[in-house]
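A short write-up of the structure that comes next.
Missing here: one protein chain of the complex. Every other protein chain is in place.
On to subunit A.
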Amino acid sequence: MTRLAADGGAVVVATASAVLLLTGALFCLLGALGLLRFPDTASRLHASSKAQTLGVLLSLLGAALRVPLPYAGLLLLVALFQLFTVPVAGQVVGRVAYRTGAVDRSTLVVDELAGRLGPPDPEAAAEPDDTGNGSADEPEDGAGGGRRRES
């Protein structure tokens, strides 16, 4: 700190870095708070995987300002991969949570997915699965074995 402070520009960088690190830590804390306080898995995912994404990004940015350039590049690469991987994980966990009933329906104002999920194995139940669960407001659009989804 004292060595950096010798240079005017360095003070600015050090301050910016400190602000970024602290803000990042704050968002991580808020994410953890959401994790504790939110009622079900899906809501917790919002807090844990994403309020925290911002926290991690800010922390990495703050750290990148204080290390030599090649390492800063690496940290930014880490940030980039965070942006690419966190949503995928969140999506998979959310999907499983909904399908296994870990989403508390009583917290939902609207649930437009309710009753729209076919049987767990669409191949096994090849024929009209939509008629069975009360939401057959859609004509089968040639989708054959019901609803195919990619994860």
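Just so we're on the same page, a residue touches a chain if its C-beta (ideal position, glycine included) is under 8 Å from a C-beta of that chain, and two chains touch if they have at least 3 such contacts; residues count from 1.
Basically, contacts and distances are computed from a predicted model.
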item	value
Absent chain [UniProt protein name; select from "Fe-S cluster assembly protein SufD", "Multisubunit sodium/proton antiporter, MrpE subunit", "Cell division ATP-binding protein FtsE" or "ABC transporter permease subunit"]	"Multisubunit sodium/proton antiporter, MrpE subunit"
On subunit A, residues whose C-beta touches the chain left out of the figure	27, 30-31, 33-34, 37-39, 42-43, 45-47, 50-51, 53-54, 57, 70, 73-74, 77, 83-84, 86-88, 90-91, 94-95, 97-98, 103, 107-114, 116-117, 138, 141-145, 147-151
